[in-house]
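Apart from one protein chain that is not included, each protein chain of the complex appears where it belongs.
On to chain A.
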Amino acid sequence: MENLIAPLIAAPLLGAAVLLCGGRRLDKAGHWIGTALAVASFVLGAVLFAGLLGRGAEDRTLVQHLFSWIPVEGFQADVAFRLDQLSMTFVLLITGVGSLIHVYSIGYMEHDERRRRFFGYLNLFLAAMLILVLADNYLLLYLGWEGVGLASYLLIGFWQHKPSAATAAKKAFLVNRVGDMGLSIAIMLMFTTFGTFAFTPVLGSVGETGEGTLTAIALMLLLAACGKSAQVPLQSWLGDAMEGPTPVSALIHAATMVTAGVYLIVRSGAIFNAAPDAQLVVTVVGAVTLIFGAIVGCAKDDIKKALAGSTMSQIGYMVLAAGLGPIGYAVAIMHLVTHGFFKAGLFLGAGSVMHGMNDEVDMRRYGGLRKYMPVTFVTFGLGYLAIIGFPGLSGFFSKDLIIESAFAKGGVQGWILGTVTLVGAGITAFYMTRVMLMTFFGEERWRNLPAASPDAPDVEPAADHGGVPHPHESPKVMTVPMIVLAFGSVFAGAFFGIGERFVHWLEPVTAYEHGHPPVSALTVTAATVTVMVIGVGLAWLQYGRRPVPVVAPRGSLLTRAARRDLLQDDFNHVVLVRGGEHLTRSLVYVDHTLVDGVVNGTAAGVGGLSSRMRRLQNGFARSYAVSMFGGTALLVAATLLMRAV
């Protein structure tokens, strides 16, 4: 049974190796190889899942010890994989959504001459992500963590001929490095504290460790999670990451990689449980990001960036839930999975729209597309209903549970967090309705477009292929994955939520305690639905009833700030870039004056002294004789003096 874990990872890894080293002769078959290996990995995952289901709930942990990676006295790092309910969930999500997106990419990247390389990178991503979630120790997890970072970098910058894509890739990589520092520091702290970094001993011996150390480890893990999951304050890369091809945005920057931070927090749950201060920070980060991403999502006219803001916000929900402790871990993962379905579906829908609209991304240049793209419209619409939490769809169950759990934290904190999640649900409904209305409803604004939009500097200039676009439905190879994901968006929540099936499945790993919100669960649900209806209504008033201007209006101060990602880049520039420049400049100054000053001063002093000493060497034998006699006299005097003493 456990012998199947390594092949599960090896399949996409093999695909990456073959496709990236195979060269041009694989150009024709590359995408089929990549897709076949992704599907093979999914099939292995499904077999393992069936195997786990056949066992008792407490007996569902498989460990495969492959080999000893770094066998040093006192420092043991093994390549060992652990498959339990938590990693099984991720494996199915990653390989399942991954396979669908591989299929979708066959159509989406059809005209790209570097398609083979694209599939190689996608396979590399799958392998790294599987290593991340299957690792049995933090060091191996770190390998996967860096691997997905690399794959993300390569795929964001896949269209490297566009300077914006190359810059975005670098930005994502650099911001992620900050988070990675957090993870490496956390691992070092673990090693000094526990003497090991395998999951079982580390998480098992939490009880014998001081709270201060655990808080430090937990905060460093949170920093890592912030970087990978685009949480405030390391969120700035996600919006720019949309420069990558849309399937990449769907797979990496919506469904899987960005949720790695949530996985890390849930996996390290024992550490967080023992560090309540760190948990509070986690919830605050989640709450801030939730609102932050939602506000950004409301203002963006670029359909992918609006969805990226939404991703940030939804991961904020998960992080918040993960910060609640055992009440929230399973709930966070449940939202992660349902989000994986509907957000991937939404991104694929956005990709399908772009495919039919000459790669236009500005929603103000869409409108009335439902007639031209019926399948995309229906699947996107179902994803939309799922994300806003329409009763009965998957987002409804998972988000409702998070809101309940937030209230169940109790006390003032519970009320604040609960209110924030409720407001977030309202804003979610608003911006998603906005996206929906601007894209699929209203007049067909793409028929007569102005030349350029100088008033909206952050909107990319129109992808100008000349003339009016001819929107059309995408080929089957693209629509089928969208349909499958739409099914997931509709039914996953009910399947997981009814009878708390998902929570009970995860309970042996994450522990679960049922929260008791101060108000009844039914009240919370009613409030959530009310807030959602208000959000939808407001959006309809602004974007449904009135025509949408093709050129973005100037907007309020908040809108303009939100278009600039709430000034996050400006803040980073002023505080970090400028600050860094000042720091380096002052360091250069200190280096030049103090360090070089000491060295140069010593040299000049020695030089000056010797040029004075040189005068003594005047060539006159008699003056040498004087110094010789003087020296002898001194020596004799000193000898006599010593003897006298």
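As a convention for this text, contacts are C-beta pairs under 8 Å (C-beta built on N, C-alpha and C of every residue); 3 or more make two chains touch, one makes a residue touch a chain; residues count from 1.
Rule of thumb we're sticking to: contacts and distances are computed from a predicted model.
As stated in its UniProt record, the chain not included in the shown complex is "NADH-quinone oxidoreductase subunit K", which appears among "NADH-quinone oxidoreductase subunit K", "Thiazole synthase", "3-oxoacyl-[acyl-carrier-protein] reductase" or "ABC transporter, ATP-binding protein".
Touching the missing chain, out of A:53, A:625 or A:638, is residue A:625. Within the entire complex, the positions of chain A that touch the omitted partner chain are 614, 617-622, 625-626, 629.
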